[in-house]
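A quick write-up on the structure given underneath.
Complex shown without one protein chain; remaining protein chains in place.
The block that comes next holds chain A.
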Amino acid sequence: MLILTCPCCGAECAETELAPGGEAHLKRFGPGSGDDEFTGYLFERKNPKGVHFERWRHAFGCGKWFHAARCTVTLEVFGTYTAQVSEPPQDILDAIRARRPGWEG
């Protein structure tokens, strides 16, 4: 069972309390963008074996969205952070590098 701490309300949540929201930090392309960009944004996913950044929602709790950094192989959680950023903050990157020295992102 995956356990994430909601950075919005501080609750420690079992995954049954949360709704997964897919890959984080996608750059949104809209009208005026090229087909390649739009296809990439809509469909193509990193799907990494290892460190992954995701969106989650505390669905059966405060209802807010947040981000999580997690390993898809071990399910280790490196940290959770606010939804209001477009890339992972430095402390999360440091936490990942402390656990995965060779990680290049």
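Everything below uses one rule, namely that contacts are C-beta pairs under 8 Å (C-beta built on N, C-alpha and C of every residue); 3 or more make two chains touch, one makes a residue touch a chain; residues count from 1.
Assume contacts and distances are computed from a predicted model.
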- Given the choices "Molybdopterin synthase sulfur carrier subunit", "(2Fe-2S)-binding protein", "Sarcosine oxidase subunit beta" or "Carbon-monoxide dehydrogenase medium subunit", state the protein name listed in UniProt for the chain not shown. "Sarcosine oxidase subunit beta"
- Sites on chain A contacted by the missing partner chain, in the whole complex: 1-2, 15-16, 19-20, 22-23, 35, 39-40, 42-49, 52, 54, 72-75
